[in-house]
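Heads up, one of the protein chains got dropped from this complex, but the rest are sitting where they should.
In order of appearance the chains are A, B and C, and numbering begins at 1 in each one.
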Amino acid sequence: MKPAELREIDRPWRIWASIIIVSILAFSVVFGFLILPIVQGRAAGLDAFTAICRAVGILPGSPAVRQPTSEAKAQPTTQVAWSTDLIRSLGQSTPAGAEVAQACVACHGERGIAADPQNPNLAGQSGVAIYKQLHDYKSGSRVHEVMNGIAQGLDGRQIIDVAAHFAASPRRDLDPTTAEVVDEDIVRLVERGDPARGLPACNSCHGFNAGGPMETPTLSHQNREYLARQLHAFRSDGRRNDIYTRMRSVAAKLTDREIDKLANFYATTLSY
Amino acid sequence: MALAPHPNYSAQVPPRVDDAVDDVALERVMREVPSGALALSLLTVGLLLLAWFLMYAFVFLPRGMVG
Amino acid sequence: MTHARRLTLAHLWVAFAAFAIAAVLGVWQMWARSPLPAPYLTAQAYFTSVTAHGVSMAYVLTTFMVMGFGYYVAETTLGRPLPYPRLAWLGFALGILGTLMAAATIFAGNATVLFTFYPPLTASPFFYIGLVLVVVGSWIWCGLMIVAMLDFKRVNPGTPVPLAMFATVANAVMWLWTTVGVAAELLFQVIPAAFGWNEAIDVGLSRTLFSWTLHAIVYFWLIPAYIAFYTMAPQAAGGRLYSDTMGRLTFILFLIYSLPVGMHHLFMDPQQSSAFKFLQMSFTALVAAPTLLTVFTISASMEIAGRLRGGKGYFGWIAALPWDRPMVLATGMAFFMLWFGGGGGLINMSFGMNAMVHNTSWVTAHFHLIFGGTVVIMYFAIAYAIWPTLTGRQPASLRHQRLQLWLWFIGMMVMTLPWHYLGLQGQWRRVATFNYADPVIAGWGPWVIVSFAGGIILLASALLFVWNLLEFHRDRAVVAPEHPPIYALAVHPPNRVPAALNGFALWNVLVLVLMIAAYGYPIAQFFIIDAPEAIVHRVTGGG
Partner (left out) sequence: MRADTEQDILKTELWWTALVTAVVTAIMLAIIYAGLVHHINPPSNIETVDPKTLHLTGEFTEGNLGTRVDGSQITSRIVATQFAFQPQCIVMPANRTVTLRFATPDVIHGILVTGTNVNTMIIPGYVSQVHTVFTKTGDLLMPCHEFCGLGHSQMWATVRVVPEDEFKPGPDGRVTCDAR
């Protein structure tokens, strides 16, 4: 077949294919970009131009409704603001952190491991979690007679440094001799949650790098008395610096027995 | 190793027919084809369209406006 | 026997091994979701399993199947040796390396992000790098397919490229377009975040880029099934292909309409505008066209076979078809499942109507029927058809092959019909356990158990399939005919076709135009509106 002949039989394909594609595009533009937004906008009291701009995504808002207004007064439970810089610097331990940490030794131990089990261990804790709590003590979002004063004495940089310092310290050794026989229902709560109560698995937030909310602390290697006290505080609304009631709503569904067993589980079981 | 293309493929020029289809028989059936295919396709696509409109009218629209 | 026999066998065995593992996981997942107590169930285990099931089925089974089958088609239809076989083996090696890397990461529990990712959740970087390696291996395959076609055209000027090869290259071209979206998402957004070089991610942008890939990838998986419909099923039934031209057009339409439509996966997303959603919906509606054309063309082809075998009347030819042949049986079942799956798809793509079913079990049912049903059952049929030419042997009886296909068909229907119903009731997706204490959800329980039973049937079929393939390699298999006819002739075999139906230059230009119209502003807007980013949440807890 000659090239000219080839072109001859090919031409109608090219022409028709282009016509069909362009007409479908035109159809979509006429209906999607013009008719639908104009008609919907008119019913909602929007002028045609606004409706079209909203439909195409140049202006925010729906082409079919008036946007509701909000005169919200901010009532945040915490003053912590996240930023990528903050997250990054919390991952970098500096010598300045060790210096600030001297102020913590009396209650939290020389290496961030508390002698008194009423106090939390800080060694190996998530830096983001320590930062969040210190920030909340400083702003008063979390209340503690000693910690509020100490945190108010720290500036923003020092809080970051000390958080990064403890995050990089080695965690407390577990003492398996204090472990009770672990109940199956507690393990289930930790690993699977309880669908009937809408309880997610504890591990979905508190497991190591579980991908949960960024400020969640790790619980393993923590002191059982401290853990139990905090769970009770969340349940009774005595502690309310958890963002969007994440922990209050969970703790409210736990029984006394579960709180004690969970605290012991995390304090003594080497699995997470 | 010698290559062995499938001898009955349409692209082979000239095409060799060894799929045991008799030309006379093929000519005979091609007088009726595609009446059966049209019947079957119309039936299935008609049912498909019907099913879509049933879902549209009796499930989707009653569930109310959103947007 | 074919020249690239070992290459094809290696690809297909990897594909089906991944398939068998994923089938086991799938059944366990359904057990976990049912009211019956499942063993080993934790949140971590469930989502690890879902990730592995999705990656194996959607990435490993499909990619290796498409590649292996493509090499087979290239050699058997072009009658020429495959160009650069060493490169083909390199592509295979990259695929294996990537698969092993991703699998190790998933089963170590470091990638519970499911196979469609969900940034700002990020897995271990090795999960994504593994998947990228699989894609890079498939790019080598794309290049080899295109080169093979061009070589053939150069040596045989004026001769139409055989339909099966034309379709394979259409798939390769489409896949190159398709992977741009996910490659951009992974390389520029997700992998840097997974390595910790970035602490935040623009989620709206990443979802939009993924949607670019998300629909066309399905056609990448599907095209081998359509190649079998057009070029193998009519031959197996003893007939002819009704129209070679319509076959070419169908694959061209898949190339064009599978790409500027991905936003129908984002109908319910707040970061895209209704106008562009409408535009992509219009093109999605046209994706129905190639399938509906296929329904008619293949029906007509089968009708030829049925009438040649003595079938009479409007429907008598159906009964006259040789349903005892696996390829014919599978084709019939595939179209049956396509009716339900495609019908569900029509509802999914219907703009506001998507709200009725989005992210419910309805959608899970839809793609299990289309992919797991229509496509995978044709993968089985293709395997049964080409394995004798790969091993030179075949089992003495086809009984077990038929049984396996029936089990798959029944299992798929039993599993997915309840899912459709449950989806309409609001049963949502990607959940390890339901609260069966809730009165509404309690009513779903029996249906979930029925679909679980369907899953068990599917598992039985999957295991029987692997056993059937092993039969080809056993001593008791009988010698297969040297050159069994595999590909169908057209009623009017083409002796010349226009360049538009023999290559992809025109269609690539049109795809480019459509992609700019459909995705230009929707991607650019993220840079214009200065979209806020979300902080990365790393899900690497298994380590």
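Everything below uses one rule, namely that a residue touches a chain if its C-beta (ideal position, glycine included) is under 8 Å from a C-beta of that chain, and two chains touch if they have at least 3 such contacts.
Quantities reported herein were computed from a predicted structural model and do not represent experimental measurements.
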item: Visible chains in contact with the missing one; value: A, B, C
item: Touch with the omitted chain, as defined above, among A:V100, A:I186, A:A210 or A:L231; value: A:A210
item: Among A:G57, A:G97, A:G124 or A:P217, residue touching the chain not depicted; value: A:G57
item: Hidden-chain contact residue, picked from the options C:H11, C:H53, C:R207 or C:H420; value: C:R207
item: Residue numbers in subunit B that touch the chain omitted from display; value: 23, 26-27, 30-31, 34, 38, 41-42, 45, 48-49, 52-53, 56, 60-61, 63-67
item: Residues belonging to subunit C that touch the chain removed from view; value: 43-44, 46-47, 112-114, 118-121, 200, 202-204, 207, 242-243, 245-246, 266-274, 277, 281-282, 285-286, 288-289, 292-293, 296-297, 300, 346, 350-356, 358-360, 425-426, 428-435, 438, 440-441, 491-492, 525, 529-535, 537, 539, 541
item: Hidden partner interface residues of subunit A, rising order; value: 31, 35-36, 39-40, 43, 54, 57, 60-65, 67-70, 72-79, 81-83, 193-195, 198-201, 203-205, 207, 210-214, 243-246, 249-250
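The criterion applied here is as follows: only the chains that are shown with their structure count from here on.
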item: Inter-chain centre distance, subunit B versus subunit C - centres from mean C-alpha coordinates, in Å; value: 20
item: Approximate Å spacing (C-alpha centroids) for the pair subunit A, subunit B; value: 52
item: Between subunit C and subunit A, distance of the C-alpha-averaged centres to the nearest whole Å; value: 35
item: Multi-partner residues of subunit A (at least 2 other chains); value: 62
item: Subunit B residues touching subunit A - in the complex, by the definition given at the top; value: 67
item: Residues of subunit A defined as touching subunit C within the complex; value: 1, 6-7, 9-10, 13-14, 17-18, 21, 24-25, 27-29, 31-33, 36-37, 52, 54-57, 62-63, 82, 84, 87-88, 91, 191-193, 195-196, 198, 200-201, 203-204, 207-212, 214
item: Residue numbers on subunit A that touch subunit B, as the complex places them; value: 40, 62, 64-65
